[in-house]
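Here the structure is laid out as structure tokens; the discussion comes afterwards.
Every protein chain but one is kept in place in this view of the complex.
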Amino acid sequence: METAQTLIRPDLLNLTPEALRALLPYLVVFAGSVVALLFCVIRAFNPKWLVTWVAVVVCAAGGYLSSQQIGAPTQGLLNGMMVSDAFSSFFNIVFLACAGLTCLASVKYLDREKLQHPEYYVLVLFSALGMMLMTSALDLVVTFIALEIMSLAVYVLVGFRRADRKSNEAAIKYFILGSAASAIFLYGVALLFGATGTMNTREILSAIQAQPELVTPLFTLGAWLAILGFLFKVASVPFHMWMPDVYEGAPAPVTGFMTTGLKAAAFATLVRLVVGLGYGKGLTQMVQDHLHTIFWVIAALTMVVGNVVALTQTNLKRMLAYSSIAHTGYLLVGIVPGGVGGYGPVVMYLTSYAIMNLGAFVVLSILAKKDDSGLNLQDLSGLSQRRPWLAFALSVFLLSMAGIPPTAGFAAKYLLFYSAVQAGEIPLVIVGVLASAVSVYYYLRVLVFMYMKDPVESADGAAAPTGAFWASLVAASLVVLTFQVGFLPARLLEIAKRVALGL
Amino acid sequence: MDLNPYFFFAFAGLAVAFALMVVLKKNPVASAFSLVMVFFCFAAIYAMMNAHLVATLQVLVYAGAIMVLFIFVIMLLAVDVESFDLGRSHRGLRVTAGVMTSTLLALFVWMFRNTSTFGKHGTHTLEQIQAVGGNTQAVSQLMFSDYILPFELTSVLLLAGIVGAVAIAKRQSARKEAK
Amino acid sequence: MISLIPLFPLVGFAVNGLWYAAVQSRPGGKSASAGVTGGLATLAILASFVVSLMLFLQLQAMPAESRVIEQVAFNWMQIGDFKLDMAFRLDSLNTLFTLVITGVGTLIHIYSIGYMGHDATPGKFFAYLNLFCFAMLMLVLGSSLPILFLGWEGVGLCSYLLIGYWYADMEKASAGKKAFIANRVGDLGFLLGMFLIFTTFGTLDFVQLKSVVTAAGHGALPAGVALGTITSICLLLFLGCTGKSAQVPLYVWLPDAMAGPTPVSALIHAATMVTSGIYMLARLNFMFSLSPDAMHVIAITGAVTALFAATIAIVQTDIKKVLAYSTVSQLGYMFLGCGVGAFGAGVFHVITHAFFKALLFLGAGSVIHGMSEEQDILKMGGLRSRMPKTFFVFLIAWLAICGIPPFSGFFSKDEILWTAFSSPHGSTWLWAIGAATAVMTAFYMTRLFSLTFLGQPRFKESHGHSQHADHAHDSHAADDHGHGHGNGHGHSDGIHVHESPWVMIGPLAVLAVLSALGGFMGIPHMSWLEHWLEPVLGAHHGIAEGINPSMEWTLMGVSVAGAVVGILVALKLYSNLGAAAKIKDASSFLHKVLTHKWYVDELYEAVFIRPINALSKGLWKGFDVAVIDRIVLGFGRVSQAAGQAARTIQTGSIQVYALVLGLGLIATVGYLVYGFAR
Amino acid sequence: MSALVVEPWLVLSFAAVIFFIGLTGVLIRRNILVLLMCIELMLNAVNLTFVMFSKQLENLGGQMAVFFIMTVAAAEAAVGLGLVIALFRTLRTVDTDQIQLLKE
Partner (left out) sequence: MALLDNHLLSVLVFLPLVWALVGLALPAGKEGGVSRIWALVGSLLVFALSFQLYGRFDAASAEMQMVEKLPWIESLGVSYALGMDGISLWLLLLTTFLTPIVILGSFSAVEKRFKEYYFLLMALETGMLGAFVATDVFLFYVFWEVMLIPMYLLVGIWGGKDRIYAAMKFFVYTMVGSLLMLVAIFYLAHQHQVQFGSYSTALSDLYKLALPGDGWWSIQAILFLAFSLAFAIKVPLFPLHTWLPDAHVQAPTGGSVILAGVLLKMGGYGFLRFAFPLFPAAVAQYQGIFMILSVVAIVYGAWVATVQPDVKKLVAYSSVSHMGYVVLGLFSLNSVGVTGALYQMLNHGISTGGLFLLVGMIYERRHTREIADFGGITKVMPLFAISLMIMTLSSVALPGTNGFVGEFLILLGAWKANQVLAAIGALGVIFGAVYMLWMFQRVMFGPTSNPENQKLKDLGARELVVLLPLIVAVFFMGVAPNFFFSKMETSVAAFLKRTQPALSAVATAQNASSQQIETTESQ
């Protein structure tokens, strides 16, 4: 028999219209970033505003296309390497919204910082694409590559203020620790591959469900290392150390993008990973219990450490970084029980958190002075008198983070903890609420400075930047959203639940 | 595992030795060259495992491209500073790190030793691979069908990497223009 | 109709009060004259008196066993089984009190018009007086304990307001506060007693209560109620009485209460308010008589108070203080009477005491008025000729309180002494204490009388001032700032002694008549009073076994003789001050103790006030701030410190970050290995 | 006859040794460039694991993964070195002990 055999399966390359439609958001974003890149390169256009708008339009288009997919049936794409389901479509919208709003809010900031390089927007688009792919991926290799697409872009964005030492330092720290964590994740994937013979989470799950003896030490180690890689990305204690430094050093809009888009992406992927590796419904009892304990401790530690350290911070960006760690802890509460019931609220929380945190950083980027200075608490003294609306917006976002009704943060936290109580995690919830009681203190301290102290006359006080129209608009719309979700959380919750159900 | 144990242990030993040199040598250039040696050892082991394409790429991409990049940067930067031999971090950290990694290694090895069940075997037996024309053929064919998505994504990744590297490393012309 | 009685003074209070608050107290507002405001107030109380009188006559026309007039004004509160009406009930007991209060009250109001003629804020004063009358009338007219309590606390308030009337003097303000708080201590007992009654008997209405308590027949315990409960109720209520009626141990406020204007002392602290304790005992006599233990306590407290206060009165030199202690002592008599079961005798003494003590106080007021605010009897003397009218009325009162027949005090005091001896609850000891007190009373009253009116003046007299009395004392009234003792001494020119005007003397005369003749309503063995009170207080209890009824006359003789002896000794002693001084020196320790009122105030200060004050401070600084707050803030501090500690790991070094990551890896992987290895 | 057989766990352990040597390097070296090299070491250890399993399980997926990892490593190296250059421009150093501006 000389007939040359081939491993090529042409059927994989014949895309059905449904599959094409499912892939369309990704293609649009990719195409958009390439177009934007072209505009960067071709100097004939004035790319200053054009690239921005290309990015925004692309995000909007991608978001719209994704929203069309939410109701579509779940389908595996390209050999089941990725999946288009409600979960991925929903998060696509979140990522693209974050990216688009970040782009809009960055315009004035970049002008002020003399950083108006069009690459910025391209990189934001690339990272958004990475996020989208990462959340959609089923195959861990795809997850890894998407993770790297996102990360590489973000590494660069963090270091985007190239002349600033802090920015450089943040980028290099993030890069080194991030790469190490990637390596750990990858090591886990390798072990999983050995333990199950596949890298596709769907297949892994069905394999261990069919053959419980596959849950070997090797499998457990691999699974844990893979999960750990994402626990690093979402900055849960003790894998959180990089985060405050990076958040502080990165340009304010980028930090905002990271705390929202990147965090949501990492967390969404974590959820996929946790589900795919059988946590809660496929592991042997012993492994399940041990992993549960580990998650429990990490969640508790994350909530406590994040909040407690945030208490001592005086720089707003850094404080929000620690608060972001604390929020990771709350989110983990939704994962600890290991049931689908928890994931809906996690989705909801991620969305709400994205809204309020992005808002907070947009406000910070408006407030920031050269090289993101002027973001210490003292600098906010009397802000309510100087710039009442900004102060109000920031207050809303902070109170929402503190979980005070009637804001999105409260509704989301309520639902999250509620689901945990249902799952019987009452002690953890108690740790959570006590930790969030601590958090109230530092969020309110910002309000103290803004509302209760009188303005101090600083030397460059007169040069306070003004007139960031788009950023203000973004902030305002986010305030509205914060209240809307706070008052009427039912709709978002329904979507989130449906989204999580498909996992 | 039909791996020649003598060759394997020889290359493995060499790799470990060079890896240690990467870590322990003060001079980054020495580290870099040790790393190249590690890469070569790995290539040899890959070859022994019938992963010919990977072995080749190991030499080309790692030993060739990446290491050249490293050396290039080292040279680029080393010109500017007196001493580039920074050595190691302080002792407490070193000891802790040593203890820690050894412990971790022990834990990992324990895990490996206690695993007897592995995942299901795939279809890419030696015969099958031979049938499609060898390792390189098989890998390439897979790349354009089963693994088309990650393959395409690598292109995006590289594009992103290029844009990023350019954005971050190019001379700060914009700033100067602004001034 | 009954509600009109308290309503008139309330309206008077409202009119005067609002007028004062809205007009007179405003900056630039002009004070109304005492004549106008006082006239208004007097009219109000007079109207009450008229109504009372009419109702009294109405009662009298009724058959004895149904002498009750009731009126429910409105439903005050009602919650489930707890129902409380704002209701008034007039019967033979409180009609007497009503008459005394409104009658004596009217006189004192009239008197005050003169006495307060030059006060800066007469509007305020008369408003207070009317308010007091209102409260006092509520107290006696109320058909249930809570209404009584309303009046009970109300009179306490007025007492507070009026004692501290000249508030600019901190001591007077303090005296007011002391009165209120001492009363409050008693009220606590009252309140708890009331609760216990309600939880035991389910009602607070007097009539219902009586029917429940006496359901099992006279002298028998009601079904299902332990004697201990009854005793507790009685003792708790009696605690209230000790506060309001100034008995040991809560009497301390009454002497200090003399800081108020003298008519107030007469009205509140002699004639009416302080007797409300007796009223309550009499009102609840059916309850008290069930508990022999409680009766003993009451009798003994009364006797002890009587004696104790008399000892102090002997050495006081302030004319009003002497009278104050005498009041305490006389109240002790009344309680002694009630305690031995002779509630009628107690009430009788309340009435006579109201007459003569009011007279004494008003007379003293007249003296003080005439002496330009001098109150020290050692600085008086020889006023007989200078204030003859005052002297005359005072003489009657003096004889009455000393128990010289046929003045009113004799009859009532004698009845108490006799029952103390003869009643089943009584004993020889109680009589002996009472008699001894009678002797001492005669002694110190005579001392007072002698030092004030007899002998030679011991003050520098000035002449040549205007003949009109009104002008001589403008110093005290024009400005209440400097009001007080100091002012009297400040007259380097000496004092122009003068007789008081007719508005003051008139009431005195009426009271003098009453003091002289009032006793005839209760002549032993043919007492109109006893008969009158029978529906409420029950028939006379008779005498204990083994007591010869003829002893009554003997004892009467003994006490009169004792009084006469006391009078004579005192007259002899104080006709020559040198002799008195010798005795004083001879018993300097005793004298000192007595002058300092047995150091009771100091004792209370040391035992209650200071420790609680110190404790409070300690609790505040030592517990509130140092413990609770420290714990609360401690949580914050611990969090902060933990945060700081966690910060220190955050060194900024990549290696350390990676190390922590690695440690997390070890911990988790180790835990998993442990799981497999187990 | 050789009794010596290369058991899978032995290869795995060898890879782990290399991996942890790399990790140790990240922990103890101060030169950022060497840190980057150490991360390459770690990735190589992973690659070895993949290839081993690929062979053992007769599944070329492992080798595919290696191919992608190499690509990623290249891109990472490019960006990482770019970052190092940028850092060096402003800080004039590649010493991790010198880049501790951001802390606590």
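In order of appearance the chains are A, B, C and D, and numbering begins at 1 in each one.
The rule we apply is simple: a residue touches a chain if its C-beta (ideal position, glycine included) is under 8 Å from a C-beta of that chain, and two chains touch if they have at least 3 such contacts.
Small disclaimer: the values here were computed from a predicted structure and weren't measured.
Asker: Taking the complete complex into account, which shown chains does the hidden chain touch?
Answerer: A, C
Asker: Of C:Val36, C:Leu99 or C:Leu196, which sits in contact with the chain we cannot see?
Answerer: C:Leu196
Asker: Check each of C:Val297, C:Leu517, C:Leu619 or C:Ala667 against the chain that is not shown and name the one that touches it.
Answerer: From the options C:Val297, C:Leu517, C:Leu619 or C:Ala667, the contact with the absent chain belongs to C:Leu619.
Asker: Have a look at C:Asn75, C:Ser385, C:Thr428 or C:Ser575 and name the one touching the chain we're not showing.
Answerer: C:Asn75
Asker: For the chain left off this view, which of A:Ala171, A:Leu383 or A:Leu493 is in contact with it?
Answerer: Here the residue in touch with the unshown chain is A:Leu493.
Asker: Even though one chain is hidden, which residues of chain C still touch it in the full complex?
Answerer: Against the missing chain, chain C presents residues 21, 25-27, 74-80, 82, 146, 149-150, 152-154, 157, 160, 164, 167-170, 173-174, 176-177, 180-181, 184-185, 187-188, 191-192, 195-196, 198-199, 481, 612-613, 615-617, 619-620, 624, 628-629, 632, 636.
Asker: Tell me, which residues in chain A touch the chain that this view leaves out?
Answerer: Missing-chain contacts on chain A: residues 384-385, 399, 404-406, 410-411, 414-415, 417-418, 421-422, 426, 429-430, 433-434, 436-437, 440-441, 444-445, 447-448, 451-453, 488-490, 493-494, 497.
Please note the rule applied: only the chains that are shown with their structure count from here on.
Asker: Averaging only over C-alpha atoms, locate the centres of chain C and chain D and give their separation in whole Å.
Answerer: Averaging C-alpha atoms per chain gives centres 97 Å apart.
Asker: Quick one: chain A and chain B, Cα centre-to-centre, how many Å?
Answerer: 29
Asker: In chain D, what residues contact two or more other chains?
Answerer: Within chain D, residues 8, 12, 22-23, 26-28, 35-36, 52-53, 56-57, 59, 61, 64, 68, 72, 75-76, 79, 82-84, 86, 96-97, 99-103 contact more than one other chain.
Asker: List, in ascending order, every residue of chain A touching at least 2 other chains.
Answerer: Residue numbers touching two or more other chains: 141, 145, 148, 152, 155-156, 159, 162-163, 171-173, 176, 180, 184, 193-194, 197-198, 217, 220-221, 244-245.
Asker: Mind pulling up the chain C residues that touch chain B in the complex?
Answerer: 653, 655-656, 659, 662-663, 665-666, 669-670, 673, 676-677
Asker: What part of chain A is in contact with chain B in the complex they form?
Answerer: 4-10, 12-13, 30, 34, 37, 77-79, 81-82, 114-117, 119-120, 122-123, 126, 129-130, 133, 139, 141-142, 145-146, 148-149, 152-153, 155-156, 159-160, 162-163, 171, 193-198, 207, 213-214, 216-221
Asker: Which chain B residues qualify as touching chain D in the complex?
Answerer: Per the stated touch rule, the residues are 1, 3-6, 8, 12, 15-16, 19-20, 22-23, 28, 31-32, 35, 38-39, 42, 45-46, 49-51, 53-54, 57-58, 61-62, 65-66, 69-70, 73-74, 76-77, 80-81, 84, 86-89, 93-94, 97-98, 100-102, 104-105, 108-109, 112-113, 115, 118-126, 128-129, 135, 138-139, 142-143, 146-147, 150-151, 154, 157-158, 160-162, 164-166, 168-169.
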